[in-house]
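Omission of a single protein chain aside, the complex is shown with its protein chains in their original locations.
As written, the chain order gives the labels A and B, with residue 1 at the start of each chain.
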Amino acid sequence: MSSLTPLAQRYIDRFDTAARQLPGADNRSVSDLRRAGLEAFAALDFPHRKVEEWKFTNLTALTKPTANEGRVAPAPAPAIPDQPFEARFEMVFVNGRFSAAESRLDGLPEGISVTSLADSLGNGTVLSFPSQEKRAFLALNTAFMEDGLVLSVAEGVVLDDILVVTFRSEGDQETGRHLRNVITLAEGSSLTLLERHVGAGAYFSNPVTEVSLAADARLDHYKLQAESPEAFHLAFTDAELAERADYRNFSLSIGAKLSRNELTTRILGREAESHLNGAYLMRGSQHCDTTTLTEHRVPDTNSSQVYKGVLDDHAHGVFQGKIHIFPDAQHVAGDQLSKALLLSDYAAVDCKPELEIYADDVKCSHGATSGELDEQALFYLQSRGIPLASARKMLIEAFLADVLETVGNERVKVYFDGLSRHWLSEA
Amino acid sequence: MLEIKDLRAEIGGKEILKGINLTINPGEIHAVMGPNGAGKSTLSYVLSGREGYEVTGGSVTYMGEDLLALSPDERACHGIFLAFQYPVEIPGVPSATFLKTALNAQRKFRGEEELDAMEFLKLVREKTAELGIKDDMLKRAVNVGFSGGEKKRNEVLQMALLEPKLMLLDETDSGLDIDALKVAADGVNRLRSPERSALVITHYQRLLDYIVPDFVHVLADGKIVKSGDKSLALELEEKGYAAISAA
């Protein structure tokens, strides 16, 4: 067998020591789980670009950093500190661990349980995990997971507010943050969640989030990725949907040196729907990858996706989206749209919107466009007296407007709008 | 006000304007007529500063300044307004935002106080009422989903709001029915004053029944081949471009 990347080797080498200190060390089933994760990871290593799913994202800056890294000036610090978000309920994780002191969870309605994964692992709560076959980062997370949000919402319970979960990290490349979040919504329950990732330094964040929606449940899942501009963010979210469940995910990505937001939605119940949207704003030498897989396993289900990217300087955007319709999953509608705007001669975008369809009575489509700002529109605005820089800004805002419009929660929308504007004003 | 001297311009290496001479004094309305491909639209784009139109010779002096040295937005702030033949659709930008940004950019340039949302709205409502334009247009994205007539009305509204000194009308009549044509002409006529001038570019005479020019010029193959008063337009209508150009 060929040799592992240096970083992978170091993870494997330090596993035994680490596992003794990680939560749940005394619990046999937890340590078995970790061991299985490590073995799966060792067999996979960090993916290289010959692995089809990683064709467009080169991880060597993470796995084999060289002195050459950082030739291009790093992106300026993301906008997060200037944009507070007033939250009544907030759970804060600092450097991979739950910080009770900074969290505000009092007054959550009955039926909403929020705990820390470290506690659950410690007291041996059995967890179900998505398949880690072929997913190196998931396997690594299983081996090293240290904490995370364990959220469950009881039948019929509705949170009339927003639950904010903030992950703040510091550290260098060897500092891995393997957070594991487990979110379970029982029948007919509903919740709005805002997940925020921020930090300072070149740390490696590897969060995994498992979402399970029972019949008629609805989750509005917002994510802000505003990690440190030197950091690595490789996130995987897996959602499974029962009958009539409604999953809405919106991600705004502005941070990290290299990031991947990978989302898998498994639609298992009839009349369930999944809507994945997002915007990524990148500059400097940032790399941002959005990879989605939507599985329609049963008939009468719907899904949609809209992702928009703005790329400046040497930034690189990736969108890979796959709609997979299983045999006999009739009457399915699946749409997907990816649009990227290139603001500089050195920015680039790669896109792979994929359809894999095994049922005939379906309506699926995807669209992808990429290009620069519309020259005619720019001239039109200028001819009315608007200076070039403002005209460009107006057009970029307009480009993002319809996807930001899909943010259903008004407060989050205002927050995300503000962050995008702030990003634009930094140009 | 505007003095064009031996203006030459090309697109992608092809010479379109081959030495234009034209002087417009304050308060005058000039019409430029000509067959398709004569360079009419090119003239309006060169004057408003569109990228891709390379000036290879001659000069344009506007109110004592070298117009060609200014960017498109600077020209607009100096009071040049181009009413587009095909107004551009800009999805995602609400008309109201667009108008307010443009108006305030120009006010700022002139050292005037910027208008706040309320003042702006009041002003727009006045203008729409004057011109008989429905103001629900303001809520929609700029020109998106507008009919041909609505787009032209939107141009007139912008003109009324921005109160330019020199109006360039690029085939404003194309694709308009008679009612829309009247609205457009009415918009221009309302702005007529001893300080304000206009250059009306058109293929047909009929617009000039509503916007009566002081001078008419015939543009053919990149040059002004004939100039005269209003009667020249009627002569053109009667005899056709070929006869006039050849004469």
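In this section, a residue touches a chain if its C-beta (ideal position, glycine included) is under 8 Å from a C-beta of that chain, and two chains touch if they have at least 3 such contacts.
Following the convention adopted for this analysis, contacts and distances are computed from a predicted model.
Novice: Leaving aside the chains on screen, match the unshown one to its UniProt name from "Pyruvate dehydrogenase E1 component subunit alpha", "Bifunctional protein PyrR", "Fe-S cluster assembly protein SufB" or "Dihydroorotase".
Specialist: In UniProt, the chain excluded from the picture bears the name "Fe-S cluster assembly protein SufB".
Novice: Among the chains you can see, which ones touch the chain that has been omitted?
Specialist: Missing chain, whole complex, touching shown chains: A.
Novice: Among A:Gln330, A:Gln376, A:Ser390 or A:Thr406, which residue is in touch with the absent chain?
Specialist: Of the candidates A:Gln330, A:Gln376, A:Ser390 or A:Thr406, A:Gln330 is in touch with the missing chain.
Novice: Which of A:Ser113, A:Ser131 or A:Ser344 sits in contact with the chain that's absent?
Specialist: Reading the full complex, the residue touching the unseen chain is A:Ser344.
Novice: Which listed residue, A:Ala19, A:Val114, A:Ala200 or A:Leu355, touches the chain dropped from view?
Specialist: Touches the omitted chain: A:Leu355.
Novice: Need a quick check: the contact residues on subunit A for the chain that isn't drawn.
Specialist: So the residues of subunit A touching the unseen chain are 52, 327-328, 330, 340, 342-372.
Rule of thumb we're sticking to: only the chains that are shown with their structure count from here on.
Novice: Roughly how far is subunit A from subunit B, going centre to centre by Cα mean, in whole Å?
Specialist: Centres of subunit A and subunit B (C-alpha means) sit 49 Å apart.
Novice: Okay, in this complex, where on subunit A does subunit B touch?
Specialist: 374-377, 379-388, 390-391, 394-395, 397-402
Novice: Quick check: in the complex, which residue numbers of subunit B touch subunit A?
Specialist: Where subunit B meets subunit A, its residues are 48-51, 71-73, 75-77, 81-82, 84, 87-93, 97-98, 101-103, 105-106, 109, 141-142, 158, 162.
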